[in-house]
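All protein chains of the complex are present and in place, except for one that has been dropped.
Order as written gives the chain letters A and B; numbering starts at 1 within each chain.
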Amino acid sequence: MSEDLVDKVMAEVMKKVSPRLGDGAPSARPAVTEFVGTNRLGDSIGLVIANVDSDLLAMMRLERDYKSLGILGARTGAGPQIFAADEAVKATNAEVLSIEMARDTKGGAGHGSLVVFGAEDVSDARRAVEVALAELDRTFGDIYANDAGHLEFQYTARASYALQKAFGAPLGRAFGITVGAPAAIGVVLADTAVKASTIDLIGYSSPAHGTSLTNEVIAAFSGDSGAVRQAIIAAREVGMPLLAALGTQPESASTPYI
Amino acid sequence: MSEDLVDKVMAEVMKKVSPRLGDGAPSARPAVTEFVGTNRLGDSIGLVIANVDSDLLAMMRLERDYKSLGILGARTGAGPQIFAADEAVKATNAEVLSIEMARDTKGGAGHGSLVVFGAEDVSDARRAVEVALAELDRTFGDIYANDAGHLEFQYTARASYALQKAFGAPLGRAFGITVGAPAAIGVVLADTAVKASTIDLIGYSSPAHGTSLTNEVIAAFSGDSGAVRQAIIAAREVGMPLLAALGTQPESASTPYI
Partner (left out) sequence: MSEDLVDKVMAEVMKKVSPRLGDGAPSARPAVTEFVGTNRLGDSIGLVIANVDSDLLAMMRLERDYKSLGILGARTGAGPQIFAADEAVKATNAEVLSIEMARDTKGGAGHGSLVVFGAEDVSDARRAVEVALAELDRTFGDIYANDAGHLEFQYTARASYALQKAFGAPLGRAFGITVGAPAAIGVVLADTAVKASTIDLIGYSSPAHGTSLTNEVIAAFSGDSGAVRQAIIAAREVGMPLLAALGTQPESASTPYI
């Protein structure tokens, strides 16, 4: 009997205290006009400001001025939100005006994020945020984490403006990233990917250069669609056992899509 | 019976492992002459150096040289410590010589802090630290946190030198800040506050600009006393349901004062 009890209590406790990508059951929908929605993945929240204050707008360092802003923020994740934002700008009349990456992840090794969309019409800003929130279910699919770190893989057949702004991705070409934390693993992911097929390495970020001091190496690749995908998959195959060597088998935060 | 037991164990466990702003019961008072005191809020510690080594002083990048230093440090919180330091410089013969904000909060989304006071006389440095430690009980009052993030609101009817140094607050005028984490929520707080009354937005910090890469947007406001207070309260009313949408109802770390 006592073993059962121990298991039961353990299950309850681990549910409450283990590292989570989101906070489980959301509360009631807030009665605030700015609220668009949330996604439990990454503690992501979507907001909209229909007519932003002009003094505030002037301080926000946005690329262009729009009166309506869509805002996507998250405690955990920048890659998933940026790839989701990329789909949002493809699908709507909104632009991406700024992308900032906090050193966050609720104690993990990576980034949180703040993405600001702009649109002439608040319905377009809202729509961009809605699309991005929904896309997160997919873009969290190839994040694999354990207590010692995480791996992230992203891929798109056609990069748009969010990926151009965040990573310098060439517009319209296939694009992907590999991320490893602790950063040592990310170095090997980068080397594996660039050797696996004929692609262009267009970015390399490490704790002291190009990240927000995260314990990650982020490599970015552009090229033909099949080649980029093959490179990302090769890196994933090498990365999983390396991260597993530091702890438990890493698990996907959602459903893998690559 | 077994349900009772589960609850009992859960209570014990959560007491030990849930995120805390402080570490509960302090140990015995250390027999170290530099020790002034602690405040469990934010794991805050107050220290004093009666006659600082001159080589060390030369490396500390302080605004002025004093032989006696008061030191206030914390794992969690920068706003509460800075507002508390502001009361300390009003109440004593000490000056604020430097304010630094670490990316910390024991895994949360915000800042820890290091405030250095200087005085000609060690008793003045000590007094400044004592006042600041005591003020923390108040200045943690309008911090509201859940597992997904936090909100912070601060207000003073009359800003002094610590707030001038940290935020560029005009001396002698009412001053307040709104802070939201994840940063997306902080954008809406800023917009709400600046629209709620006739005040001056004098600062806007975000993950990539003006913070230590925290997942926060911090807005700073100056103006007439009633107007600043009204703006801060309006932002708090909008922020609470937004943060609650990501998790549990946020709770005050102490007793609200605004």
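Simple rule for what comes next: a contact is a pair of C-beta atoms (placed from the backbone, for glycine too) under 8 Å apart; a residue touches a chain by one contact, two chains touch by 3 or more.
Predicted model, so just to flag it, every value in this text is computed and none were measured.
Participant: Of the listed residues B:Pro80, B:Gly112, B:Gly186 or B:Gly203, which contacts the missing chain in the full complex?
Facilitator: B:Gly112
Participant: If I consider the whole complex, including the chain that's not displayed, which of A:Val194, A:Val228 or A:Ala253 touches that chain?
Facilitator: Here the residue in touch with the unshown chain is A:Val194.
Participant: Please give every residue of subunit A in contact with the chain that is not shown.
Facilitator: Within subunit A, the residues that touch the unshown chain are 2, 5-6, 9-10, 13-14, 17-18, 103, 106-109, 146-149, 181-185, 187-188, 190-191, 194-195, 201, 203-204, 206-209, 211, 213-217, 219, 238, 241-242, 244-249.
Participant: Pick out the residues on subunit B that sit against the missing chain.
Facilitator: Interface residues of subunit B facing the absent chain: 5, 8-9, 12-13, 16-17, 20, 23-24, 26-32, 34-35, 38, 43, 45-47, 49, 52-53, 55-56, 59-61, 69, 71-75, 100-104, 106-107, 112-114, 116, 212-213.
The rule we apply is simple: only the chains that are shown with their structure count from here on.
Participant: Taking the mean of the CA coordinates per chain, how far is subunit A from subunit B in Å?
Facilitator: The answer is 29 Å.
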